[in-house]
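Here it is, the structure, as structure tokens.
For this view, one protein chain was removed and the others were kept in their places.
Let's turn to chain A:
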Amino acid sequence: MNQGDYPDWAELPPELTSSILHRLGGIEILENAQRVCTSWRRVCKDPSMWRKIDMSNPHRGDSCHHELDKMCRHAVDRSQGALVEIEIWRVATYELLSYIADRSSNLRSLKLALCYQIASEGLREILVKLPLLEVLETSYCALSAESVKVIGQSCPNLKSFGKNCEGYRRPRNECDDLALAIAETMPGLTRLQLFGNRLTDVGLKAILDGCPNLEYLDLRQCFNVNLVGDLEKRCSERIRVVRRPDDSTHDYPFDATVHDMDSSEDDDYLYDISDEEDDIAPADEFDDDLSGASDHSDLDHFD
């Protein structure tokens, strides 16, 4: 290797290196990028790298939750209180989110996906600690309408809200609770994503009434909504981007399989509900030992 080649990377301004490495996501930065060379290590330890943390890494099926939890905490530590955005898939627990919330009062954006370990009430409690929140997205996480109301009231700056779940074409279970909660408590919304929601036209109307500033509305797989007539007019006139129930899901990051159960058989219906629970229950990644009681220091191999 030509000695002369080395200086090139060192000449690269650290912000640029940071910009490149940042795209790898929090986990890979901690486990990989940081160990390449000294200049990268320096960049990886700089707080600016950790203002926005991406702990999604959908490929990361092998690391146990405990490790990922530690990594996440470490990442947050590195931000030194300047954390502004964080996205976590799977490993969020009440304890972890508390840890984050206590150290990041400036948090503006929180996105959670596939986090089965935290209950709706837990999430509600955390979000009450984050009054500056502007973006909240939960996908396949527990979040009740009640909690949404509390959150809406605690986070007046909320501009973007999303609650995504599995879409059911049949059975046609209808529920407007969430829609009404949003309409009631989130007047400042400009962006709303309700993938797979069970709201009906009633809920939609409430939202349109309650959120006059909407610019982006995603109603894909909301099969109880009938976007016709007046409703359709209001949407297309006032909202810049409307994703309709049957629109394409090619850019949806999660599994967009539509559930279509023949509801003529009552047994099936009941089965479906529990089936849904099973669907969203964690399969194999669950690390039971999350109590922290045992010393996992032997697992630590990253800085």
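In the analysis below, a residue touches a chain if its C-beta (ideal position, glycine included) is under 8 Å from a C-beta of that chain, and two chains touch if they have at least 3 such contacts; residues count from 1.
Here, contacts and distances are computed from a predicted model.
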Protein name (UniProt record) of the chain left out of view, among "Pyruvate dehydrogenase E1 component subunit alpha", "Auxin-responsive protein", "SKP1-like protein 20 isoform X1" or "Protein YIPF": "SKP1-like protein 20 isoform X1"
Candidates A:Y99, A:Y116, A:Y216 or A:F254 - the one touching the absent chain: A:Y99
Options A:D46, A:D77, A:E166 or A:E215, residue touching the unrepresented chain: A:D77
Chain A residues that touch the omitted chain in the full complex: 1-2, 5-6, 8-9, 11-13, 15-16, 19-21, 23-24, 28, 32-33, 35-38, 40-41, 59, 70-71, 73-74, 77, 99, 292-295, 297, 300-303
